[in-house]
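Data first, discussion second: the structure below is written as structure tokens.
For this view, one protein chain was removed and the others were kept in their places.
Take a look at chain A:
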């Protein structure tokens, strides 16, 4: 497999000291155009090394690709990601086989999001319609957010009127990002969202990372304030939102007052480091949850933020994370 042809085009002015081999020219000649003498790291295609399988319980996983026979035993029941063919249970997606009692299903590694009630998702508004918004949540069908299932500004409780409908674009418009909870799943699999808690709602400043939903670990809570100085929302749909930890927790307004104060450089550095850590974890197929992200963050501290994305660095810090997690689990 061939991957990673990375050509970082220099350093933007804000990033800390450039570390490339040939990177001192920029300051010497201020009038030069970008690219002429700036740093450029060229990488050639390399074969991807197999993930370090010696570690962890991952080795026990029964992995299949579409068409693989899972079992010929007829005593089992088929679940998602499988089909019956000639008395055999065959996988229809690539992923790991999971068994619950007599039920066998295959959890796809790379998949779209299929909603379940109670999930936390991060999504992007794609359309404003009558009494509802269409939201892209990386599922097969667009999700909907009904006007009646969102908080009105100021938390007013009443029936929504025609005036509210007219003001809809003022609340949320195309392109806005929101965090929400799945309220119901329709029979066709489409998801109905609600933001009826002040912690959900429009998202302000931050970084979005899109990963496969299968890599987000289900937990009691998906909102985490990490001790390193930033917060993350790990959407069950694979949308990870990294944002500066809000100062006044109690004054949650459900996203109706946008905080447009510039984010401090230090905070931005933490966020971009977190972002790169999440990307590394995902490349190495590690589950995302608060502890794994935090450990990865700590393991990445010796490296420059931008270096984290170099494959060898990624491998190194993820390996370290993995080891710490194993130790912690005992």
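We adopt the following convention: contacts are C-beta pairs under 8 Å (C-beta built on N, C-alpha and C of every residue); 3 or more make two chains touch, one makes a residue touch a chain; residues count from 1.
One rule holds in what follows: contacts and distances are computed from a predicted model.
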Request  = Given the options "TATA-box binding protein associated factor, RNA polymerase I subunit C", "IBH1-like N-terminal domain-containing protein", "Trafficking protein particle complex subunit 12" or "Exosome RNA helicase MTR4", say which is the protein name UniProt records for the missing chain.
outcome  = "Exosome RNA helicase MTR4"
Query = Which listed residue, A:111, A:138, A:183 or A:321, touches the chain dropped from view?
reply = A:183
Inquiry  = With the missing chain put back, one of A:43, A:88 or A:102 would touch it. Which one?
reply    = A:102
Key: Residue, one of A:134, A:199, A:268 or A:324, that touches the chain absent here   = A:199
Ask   = Which one, A:71, A:126 or A:219, makes contact with the chain that was left out?
value = A:219
Query = What chain A residues would touch the chain not displayed?
reply = 75-82, 100-103, 105, 116-118, 120, 148-149, 151, 157-161, 181, 183-184, 194, 196-197, 199, 218-223
